[in-house]
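A single protein chain has been omitted from the complex, and every remaining protein chain is retained in its original position.
Chain nomenclature is as follows: A and B, assigned in order of appearance, with residue numbering initiated at 1 for each chain independently.
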Amino acid sequence: MKKIFAAALAAALALLGSVSALAFDHQAMFEGMDTDYYTRFQGQDISINVYNWGEYISNGEDDSLDVNAAFEELTGIKVNYTFYATNEELYAKLRAGGSNYDVIIPSDYMIGRMVKEDMLEPLNKENIPNLKYIDPSLLGMPYDPDTAYSIPYTWGTVVLIYNTTLVSPDTDVETWDLLWNEDYKGNILMFNNPRDAYGIALKKLGFPLNPENQEQIDKATALLKEQKPLVQAYVMDEIFDKMAAGEAAVAPYYAGDALTMIDDNPDLAASFPREGTNIFVDGMCIPKGAKQKEAAEMYINFMCEPEVGAANCEYIGYSTPNTASLELLDAEITSNPTAYPSQEVISNATYFSALSDDLNKALDAGWKELLADDESFTFWLVPALLLVAVIASVAVVVRRARKKKRESY
Amino acid sequence: MKRNHAETVLTSVPYLIWMVVFTVIPLLLVTYFAFTDETGAFTMANLSAVREYVAVIFRSIWLAFIATMLCLLIAYPLSYIISRAPQRRQRTYLLLVMLPMWINFLLRTYAWMTLLENTGIINRLLGIFGIGPLSMINTQGAVVLGMVYNYLPFMILPLYSVMTKIENSLIEAAQDLGAPRSTVFSSVVLPLSMPGVMTGITMVFVPAVSTFIISRMLGGGSNMMIGDLIELQFLGNAYNPNLGAAISLGLMILILFCMSMLNQLNEEDKEGMII
Partner (left out) sequence: MKKRSWVNTGYIGLVMAFLYAPIIVMAVFSFNESKSRALWTGFTLDWYKKLFTNEVILSSLGHTLLIAIISAVIATAIGTLAAIGINAMGRWMKSLVLNTTYMPIINPEIVTGVSLMLLFVFIRDRMGIPLEMGFLTLILAHITFSIPYVILNVIPKLRQMDKNIYDAALDLGCNPAMAFLKVVIPEIMPGVISGFLMSFTFSLDDFIISYFVSGPTFSTLPITIYAMTRKKVSPEINALSTIVFLVVLGVLTLSNYMEAKREAKTSY
């Protein structure tokens, strides 16, 4: 009896296993695709290095499609997938050199900057036929006027996330002022990258999202310094765990991730501050000197497949620029005002644009000043410690001389 | 009849070449980058920019100093007790001390993150007693705690190895001569353990002052230290290798200065340590 039971159990488990594999039947999905195009590099043992944001692709968890695995299965091309936390980190890694990436996914302003600095390869659109699915209103933007260097991957907005159990009900949650609210001292999280942090500060001051001159940057820096004692931590993806656990009460972050967090912790909610927010597009690009340009273009094309785009955006929560994917998504998702906000919100939102070199440097300097700022530090410590060092050196020298004298007896 | 085997020196040639290429030249490169700007022209701008980060530098030194002193205070009695324990138990104690050292440094720091969070275990336990959640993480205290935790074994081991060499007979002799416990300590144990203290301080202070992981994971990004600053220039949110090289150079000089001070205080003639 025991043996039969064990066998039945094993069979049941096997069945369950295969059922979950069927949850995403790759073969059925591949049938809708141009397999001749995709299998060109089969058997050639090619691999590409994809450098993307963290938590920014459907990776097979929670019954979602594992996009990279599906791509590898279809094309035989291996994907080395690593991630970065901010655009600036991506930029630093590329400039420092030595790392060879084939596909990167920067944000609009960073693409603009990289185009200016000749860091991207122009795309061969013949290798990316799925470009036809992308919403035309998201093409030809100022950062890439001829759509020569990037293909939109997602778009979205920045929202204010707050924990309804930790924030009192009569607080005004539709303003950036909430992030400077003394009531939540030590429970506020802030962006750990300069453009987003400064964007919010500038908006709070009533300035445009893209600083126009040094004076605006200085005022924003001062405002951010005021906020610093209230901030629990400057985070990027670390925010997921913190908000989910209720570690912090308010934080700004990207709309797609806000939806993921709300899913994990229903106590959370998102709002659009009335001062206006940032709307962004992230685009797939190929860095200059990439070794596998054609395979990279194949990867980009794969991302634009209707089903793949839909699976991606469904998992990561961001909004899709792909019209065909939009049709495949549940009405529940497409009617969500956080992911697909009203026209009113969109018209109140601004895109980041690439800044001039001078303004970039000023922003960088301000950001560094903010991070290094320590109000508990007084300048008196410097000469005091130097004095101590000098006294110590003198004492040591004197001691040595005295020892020598003693020993010379 | 001692023969001179001068040709034996030749066996070190592969190493000498390696040393020049991979140790000397990189450090020269750091100096080069520190004194040039992005076009390669000579400039002192980087070094003067370092002046702006004085607060960060002094915070690093201060926190590292506190962590080192705490390690010393905790490790000294511990090493002494272990060195006087019965032989078999000593080995077990040493094993227990060394074990955490072998677990990956990142995992250990991460472990403290989970303990110190507002909704972490410690606060939950305190909550049972009605004590409000203490904000422990993302403070300077958390960073010091992380440093002490990670580097404590590095203080224990040198102290222990020096204390085992202090023979019991010496202590007994001092006691027989009528010395009270405090004198036994200050005249016998302390001086003999000095070399270990110096080594321990070195092995804790240097990594503590230059860490960036501990300050990032436990400090919340608002308690920047020298290591964070350097990493920021190369792989982080700002790309400025020249400034990064300048700060690295400064850090190196700082450490060399501290090391030479410590070496002066250490009477023992260490082979090869000129500075």
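FYI, a residue touches a chain if its C-beta (ideal position, glycine included) is under 8 Å from a C-beta of that chain, and two chains touch if they have at least 3 such contacts.
Every value quoted in this text rests on a predicted model; they were computed, and no experiment measured them.
> From the listed residues B:Val13, B:Ala41 or B:Leu177, report the one that touches the chain absent from this view.
Missing-chain contact among the listed residues: B:Val13.
> Kindly state which of the options B:Leu78, B:Ala179, B:Met194 or B:Met261 is in contact with the chain not pictured.
Answer from the full complex: B:Leu78 touches the omitted chain.
> List every residue of chain B that touches the chain not included in the displayed model.
Those residues of chain B that touch the unshown chain are 1-3, 5-6, 8-16, 18-19, 22-27, 29-30, 33, 74, 77-78, 81-82, 85, 88, 91-93, 95-100, 102-108, 110-115, 117, 119-121, 124, 149, 152-153, 202, 206-207, 209-210, 212-213, 217, 227, 230-231, 234-235, 241, 244-245, 248, 251-252, 255-256, 259, 271-275.
> So that we can see where the missing chain sits, which residues of chain A does it touch?
47, 49, 51, 54-55, 80, 82-83, 85, 96-101, 236-238, 240-241, 244-245
Following the convention adopted for this analysis, only the chains that are shown with their structure count from here on.
> Please compute the C-alpha centroid of chain A, do the same for chain B, then give the distance between them in whole Å.
Here chain A and chain B have centroids separated by 34 Å.
> Could you pull out which chain A residues touch chain B in their complex?
Against chain B, chain A makes touches at 86, 88-89, 91-93, 95-96, 186, 192-194, 228, 231-235, 245-247, 364, 367-369, 371-374, 377, 379, 381-382, 385, 389, 392-393, 396, 400.
> Applying the document's contact rule, which stretches of chain B touch chain A when the two form their complex?
52-56, 58-59, 61, 117-119, 135, 138, 220-222, 224, 228-229, 232, 234-241, 257, 261, 264-265
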